[in-house]
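Partial view: only certain chains, each at its native spot in the assembly.
Per-chain residue numbering starts at 1, and chain names A and B are given in the order in which the chains are listed.
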Amino acid sequence: MVGGGKGAFIGVVHRMAAQLDGECELVCGAFSSTPDKSKESGQELYLPSERVYGAYEEMFNREKELPEGERMDFVTIVTPNNAHFPVAKMALESGFPVMSEKPMTYSLAEAKELKKIVDETGLLFGLTHNYTGYPLVKEAREMVRTGKLGKIRKIVVEYPQGWLATKLEDTGQKQAAWRSDPKRAGIANCMGDIGIHAENLCEYITGLHITEVCADLTTFVEGRSLDDDGNVLLHFKNGAKGVLHASQISVGEENALSIRVYGVKGGLVWHQQDPNTLIAKWNDRPDEIIRAGGSYLSAPALQNTRLPMGHPEAFVEAFANLYRNYILTLKSILDGVEPDPANLDFPSVEEGIRGMAFIETVVESSASDIKWTRFKSF
Amino acid sequence: MVGGGKGAFIGVVHRMAAQLDGECELVCGAFSSTPDKSKESGQELYLPSERVYGAYEEMFNREKELPEGERMDFVTIVTPNNAHFPVAKMALESGFPVMSEKPMTYSLAEAKELKKIVDETGLLFGLTHNYTGYPLVKEAREMVRTGKLGKIRKIVVEYPQGWLATKLEDTGQKQAAWRSDPKRAGIANCMGDIGIHAENLCEYITGLHITEVCADLTTFVEGRSLDDDGNVLLHFKNGAKGVLHASQISVGEENALSIRVYGVKGGLVWHQQDPNTLIAKWNDRPDEIIRAGGSYLSAPALQNTRLPMGHPEAFVEAFANLYRNYILTLKSILDGVEPDPANLDFPSVEEGIRGMAFIETVVESSASDIKWTRFKSF
């Protein structure tokens, strides 16, 4: 693991998620760019001191020298955005498969570069667009894929939060500080941190690519350098229309990612904060309350569920689904067997490029007087 | 009453709403442009046959000849949109106050003309933007007005329906037929029928005017002449940003008007289908479930409530609140006393003009390649 030292939020989540199913164990880490903090974090994690490194370069150099079976099998990157690319690049070039936090890189250019490296090294790359790990997100995708909703016409995806309604970054809050700092976050804050999840979620569920956008990004909190709110009109490849809005200044909202998809025959609604319920909507018969664990669910939903109905699974378990699929695929590769196609269901470098293209497209659109900006393709 | 004969939807609502509080009684009507249908409708309503007219012109001419105290006190207009203006014009010019269905007229030009007539005649004019009649919509407005939310930053207002997901107008369904017919409905269907309610609701609650829009209207159902879906970015006078989307092709949605308003200090959420609940949202304390009838509500909310908490009031009662306020104001005027300011809370010609301006602005914006279109002012 690179990053995720004391005080970090997402590092802890990655550790819980990766180890939840007992298929993986943390064996080493460079948890902070400050060597002492890295050591301290490693100690708290019960790691042997020789596997706790002061810097990621040291970790890759040392680990690759260890005999097979002893060295780490893959690396997880949970640093701020600006370090994603250099760490991933060195990891891959040192022969280590990578599981990376999103956004994949600091810029679209880096993302394209990273794709080349992944292609060249042939190593497995995963990206934790974790919300696609929820079983009912997979059910939603299956509903679209199997035509239950008919041709998709309209998509509304939103991600309101309220935690940055004041200038929290001035209080020393770490999460706020790096996200609103262009040097570490990139050219977008709200769109880069959460808008990108909305983009990924709607493309994952519908299988449709956004083709053009019309964005209106705003920085509401005075003195903040990057956007903290954004409203975006969307056009999709098949003619579908959509709205994406995300916000960090919507007071009282927690982490309210949700999506609604409407086709010619039916619709669906899913809310991240109530993740075990998926509503199927119909015009001529009652809406249905699809529930995680239901015997009637599709294979992809059931395969990503651990508990019976009514025993709620949530954020960590959804996150763990990405890890499980990634790890089982990696294991197959290491064992020289064909990976189970069911396990290939985790975001990778293509999703990473689309995410970076989304960020750059909405920022460009927001600055433009022209209505529609083409989604940056690769 | 003009319009609202057999098979009409909204005429029945107006009759229930107007008479709910026992302050008003239906005394005459021209219920259909077909005299026989008008007669038949009048009979079913237990009206004396001499007060059932074959045409509105006849009604106004005859009624104005009746002695005071016998003739009708005001007229309600519930025809398709294209007749709103000529009927209202003749009513006012015949000396009758008017309560009209929305949109106020067929075009913005007519709306401006009607304002002149209202101003000249000095007669009371009401417009049934009925959703503002809900007590908790009034509470929401009070929350904003009294500064509980702080300066408003973001507004999300939406109005999804699904009933026109197929070409219902081809089946002879009356409601679908006239709404999708440019001759009777005007230049917009979805935006004119329901988008306009969303516009009115957000301006009513926040007291903020929309200044410019960026609209993306679509006709999804093949062969339909007017829009059946629309997504709109909004800019408000004080710098607030917003999203308005409305749809008639969102399968499974009923009449799902809802609004979210976020200020610097707090937020609010209200759904028309669950009208007796208003959520107040805060960052540093629990969200609150404000309920119709609560002893803690503001005067405008309590004055527009008839029943104790937990005895739900709904669509008809909200509609009736507009009528009650209109009628009590009219009564004061007729009695020569100063109307109670609390009773002045009903939409009138200004709201009617803004509604027509909204329709014409979003239609123009949707056809434009330029991002922002100024809201047509008067």
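The rule is short, and it goes like this: a contact is a pair of C-beta atoms (placed from the backbone, for glycine too) under 8 Å apart; a residue touches a chain by one contact, two chains touch by 3 or more.
As the structure is a computational prediction, the values presented were derived from the model and not from experiment.
Undergrad: How many copies of this one chain make up the entire complex, given that 2 are placed?
TA: Identical chains making up the full complex: 4 copies.
The rule is simple: only the chains that are shown with their structure count from here on.
Undergrad: Rounded to the nearest 5 degrees, what angle rotates chain A onto chain B on CA?
TA: Rotation angle between the two copies comes out at 180 degrees.
Undergrad: So, what's the distance in Å between the C-alpha centres of chain B and chain A?
TA: 43
Undergrad: In their shared complex, at which residues does chain A touch chain B?
TA: 149, 153-154, 156, 158, 160, 162-163, 165, 214, 216, 218, 220, 229, 231, 233, 241-243, 245, 247, 249-253, 260, 262-267, 280-283, 287, 368-372
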